[in-house]
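Note that one protein chain of the assembly has been removed; the remaining protein chains are unaltered in position.
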Amino acid sequence: MHDAIELEGRGVPTAVIVTTEFVREAKVQREALGMPGVIPVVIPHPLSSLTDEEIRSRVAAALPQVLAAWQGKLRDVD
Amino acid sequence: MNKIYDPRGSVAAQTREISPRASSLQGLRLGVLDNTKWNANKLLRALREELAAQHGLKPTGYYRKESFSRFAEPQLLDEIRKQSDLVVTAIGD
Partner (left out) sequence: MAAQPAVEAHTAGDDADLVELYYERGFSDGLPVVPPTPAKIDAMLAALGGEPQFLECRVPPRWGGLTREVLAVNLVMAGCLPQHARIVRAALRALCEPAFNLNGVQATTHMAAPLLVVNGPAARAAGMNGGCNAFGSGNRANATIGRAIRLVLLNVGGGWPGELDKATLGHPGKYTYAVCENEALSPFAPYHVEKGFKADDSTVFLMAAEAPHSVTNHVANDAQGILDSICSAMSTFAHNNSVSQGHCAVVIGPEHAATIAKSGWKRADIRNYLWMYSGNTFAEISFNHRYGKVYNRNLPVWYRREPDSRIPIVPSAEHIHLFVIGGEAGRFSAFVPGWGHMTSPVLREIEGASPGSERCVDGTCQL
């Protein structure tokens, strides 16, 4: 989240992908770091232990959100 | 009279706006910042291919942080800024 905020601060629209387990942390971080407008792209947890097939499903989940994040159309999920 | 003290300390109140959003994505330069966590590279590389093939983005740099948990170096972020119109990155396992 810190890197995404630094890039946004430099003027680059940045899509930051987190897993469901880290949404809460991402939201607290963006508040603490003073950029509440960064909306994370959320994919199902986990990521680190997945097979290649499972990763493809994460890519499919992330793709439309990534596009939406860059275009300002992404909304927070709870 | 007793008092309850708040032990939390204050958080800096300054907030910044996010960067202006992109209206059209066609032909924009795409930078990828890999946090080096397990499988983040597979996810990001696959996304990059899809974004280039389906949405007309031009992949430029693929950047890796020194360590997944640490902040990226300012010089690296400046370099990404120079080479990219849009960035995708990943955090958290």
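Annotations for the structure displayed:
For reference, chains read A and B in written order, and residue numbers begin at 1 within each chain.
As a working rule, contacts are C-beta pairs under 8 Å (C-beta built on N, C-alpha and C of every residue); 3 or more make two chains touch, one makes a residue touch a chain.
Being a predicted model, the structure only gives us computed values, none of them experimental.
Shown chains touched by the undisplayed chain in the intact complex: A, B.
Among A:V12, A:L33, A:V59 or A:L74, only A:L33 touches the chain that is left out of the view. Even with one chain removed from view, chain B keeps its contact list with that chain: residues 1-12, 36, 67-71, 93.
Against the chain not shown here, chain A presents residues 2, 21-22, 24-25, 28-29, 32-33.
By definition in this document, only the chains that are shown with their structure count from here on.
Between chain A and chain B the centroid-to-centroid distance comes to 9 Å (mean Cα coordinates, whole Å). By the touch rule above, chain A contacts chain B in their complex via residues 1-19, 21-22, 25-26, 31-32, 34-38, 45-50, 52, 55-56, 58-59, 62-63, 66-67, 70-72.
Chain contact summary for the complex, chain B toward chain A: residues 11-12, 14-23, 25, 31, 33, 35, 37-40, 42-43, 46-47, 50-51, 55, 65, 71-72, 74, 77-78, 80-81, 84-93.
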